[in-house]
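To start, the structure under review is shown below, and the notes come after it.
Every protein chain of the complex appears in place save one, which is left out.
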Amino acid sequence: MILQHRPALPPAIRRHAGAYLFIGPALVLLVVFNIWPALYTAWLSLQDYGILGSNGFIGLGNYAHVLRDGLFWHSLLVTSIYTIGSAALGLAGALALAALVTRKLPFMGWFRILYFIPSVTSLFVNATIFGWLFDYNLGLFNYWLTSLHLQRAPWLQDPNWALFSVIVVGAWGGVSYNLPIYAAGLQSVNRDLYEAASLDGANGWQRFQSITLPAIAPITRYTVILAIIGSFQLIASIDALTSGGPENATLVTIKYIQLQGFEFLHFGYASAITLFLLAFLLVVTWLQLRSGRE
Amino acid sequence: MVLYALALLALVILLGPLVWMFGTALKEQSEIFTWPPSLFPKHWHWDNFVQAWQGAHFSRYFINSTIVSLVSVVTNVFLGAMAGYAFARLRFPGRNLLFVVVMITLMVPNAVLIIPLFLMMKNVPFTDPGGWLNTYQGVILPTAVTGFSIFLMRQFLQGIPRELDQAAAVDGANLFQVFWHIILPLTKPALAIIAVFTALTRWNDYLWPLVAIRDPDLYTVQIGLKYFIGPYHAQWNLLMAGAVIAALPMLLIYALFQPFFEQSLGNLGTGLNE
Partner (left out) sequence: MDDVNWSELERLVAHGQISRRVLLRRLLEAGGIAAVIGPGATLLAACGQSKAAGPSGPVPAGYPPINNNILGKKITLTILLAADYYNQAPFTDLYAAFQKAYPDIKLNVTNAVWEDIPTKVKTAALGGTPVDVAHQHAFVYGHIGVAEQVDDLWSQWGKVSDFLPNSLQDVTWAGHRYGIPLDVNCLFTYYNKDLFASVNAMTPTATTSYTDLGKELLKFQGKPVKAIGLSNSAWNNSGLARANGGDLLKSDEKGVQINSDKVVAALKWNSELGWKYNVGTSPAPTKRQDEPGFLFEAKQVALLFSGPWDMPDIKKSGVNFGTTELPKGLDGNTNGSVQGGGSLFVGKGSKNREAAFEFMKWAVAKPNQIRMAKEMARWPVIADLYADPASIGANDPALTPYFSQLKAAKPYKLEAFPEGDKAWSDAVASAYNGKDAQTVLNEAQTKAAAAIGG
């Protein structure tokens, strides 16, 4: 071992030194560039901090304000709806598609490769494309609707439609992104289990429910957690599609944070909202992890 | 047969918008938004790609993006793998707590850390005024390692029997030898995933490079892409052409690593059964 030349160190440290060396660089980087700035943000949240610097400590004043801020709670609701909608649709779609592509049929391999391409372009580009497809006056989707003699749809104009449209874009990306993971997961399920179940008379759907789903439960948990975390942090699509409108219908919390911080220049207040968001996310993730252990 | 129809439908849904992107990239300014809208123009203006390449200074920016992404991939893969291995295999005091810390870093949105990171980079001691702003290291370091890499590696390793590396340790191999000669080859698939997803995320990063870089010579591809959005209107066709060009390297990376995906995640499935 590396430490064989230093017998003076206590045995406990010597035994674990290797482990600490292994996690050391990564952890140092994470703490320096992630935890420390987060702590700094927490420190900012205790102050009335504007673009010219601090206007003094106000303790929990920002936090009290956040609790009273209707728009903040609204943004949490929007974020939650968006997360549930896009994660559910995206993951379900990815799973369904994975079930399709893992069948031993010719060309499925090609399909599998092509399905990942939407994940290769940036979120900003994808959202910009959808922005034009959803366009009320000149967009392709409304063109199809008018060709069928239907009314044009206010995809991004109407507050109710707008959130739905944003969810669709998120789900679309989610299907592509999670497909490889589910596909690999499905491939790893032991074939013998399926055969045994067929012999017992189980049909396709029953096999899916009692064998496939439990077998990929761990993967599902992993993708759900990452999908939730990702959705909470999503700002690129919102910016490109709606900028939080119309009438704040798509104002997710992270966008609200950017608004309060970079537009209104209330950096202390924005930091407080960030910590609320973080706490919310921690609770959600913890609940998610807990439910998996049962 | 029905299955192929479904597969084709999925293809249309997933790739349709990108086909639109490509079609728009080939259009003249006046053909972009017409009624009725068209997918492809009458004449395919391939010179849009040339214009996009030049206008967005892609020759310079590609180099920058490549450096940033490549270094990030290397650090993520190695440091992430090492940490993931330690968390998965080694027992040491504080292991669970430190892993929770790792998970927390996954949850902190990068967008809100911009200001503290900016200040930190500016104030790096012993550097000339400006700190590490406007440098490659300044852009790369904040995401040189992400919780994602560590998390993935750990999950993956939990699916590989401990006997393999324990046998090696009994034979007298030290930690590093076990890691290098046994773990790394076994986990090639997970490493491939870390590599691809890291490359993708870093290549498509926008906000931190924008804020951290002042010298246009160091700008990345995504910043260059926005070049076509003017204050009053955007050159949508050139923007889309630029987007196509910007996506090509990532497509290449994906194509190269894709075979690994299919092998690998098999273990990931069982690995997550903890």
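For this structure, a couple of remarks:
A and B are the chain letters, set down in written order, and residue numbers restart from 1 in every chain.
Keep in mind that, in the parts below, a residue touches a chain if its C-beta (ideal position, glycine included) is under 8 Å from a C-beta of that chain, and two chains touch if they have at least 3 such contacts.
Since the structure is predicted, the reported quantities are computational estimates derived from the model, not experimental observations.
When you scan B:F40, B:F118, B:F176 or B:F257 for touch with the missing chain, the hit is B:F118. Set against the missing chain, the residues A:Y82, A:Y115, A:W132 or A:Y182 yield one that touches it, A:W132. Only one residue from B:P125, B:P161 or B:G230 touches the chain missing from this view: B:G230.
Not every partner is drawn; the one left out touches chain A at residues 51-52, 128, 131-132, 135-138, 152, 154, 156-159, 239-243, 245-248, 259, 262-265, 267.
Think of the hidden chain as still there; on chain B it touches residues 29-30, 32-35, 60, 114-115, 118-119, 122, 129-130, 133, 210-211, 214-217, 223, 226-227, 229-234.
Assume only the chains that are shown with their structure count from here on.
For chain A in complex with chain B, the residues that touch the partner chain are 1-2, 12, 16, 18-20, 22-23, 25-27, 29-31, 33-38, 40-41, 44, 97, 100-101, 103, 105, 108, 111, 113-126, 128-130, 132-133, 137-140, 143, 172, 175-176, 180-181, 183-189, 215-219, 221-222, 226, 229, 232-233, 235-236, 254, 257-258, 261, 267, 270-271, 274, 277-278, 281-282, 285. Only residues 3-4, 6-7, 10-11, 13-15, 17-18, 20-21, 24, 33-37, 39, 75, 79-80, 82-83, 85-87, 90-93, 95, 98, 101-113, 115-117, 119-120, 141-150, 155, 174-176, 179, 200, 203-204, 206, 222, 225, 236, 239-240, 243, 246-247, 250-251, 254-255, 258, 261-262, 264-274 of chain B touch chain A when the two sit together in their complex.
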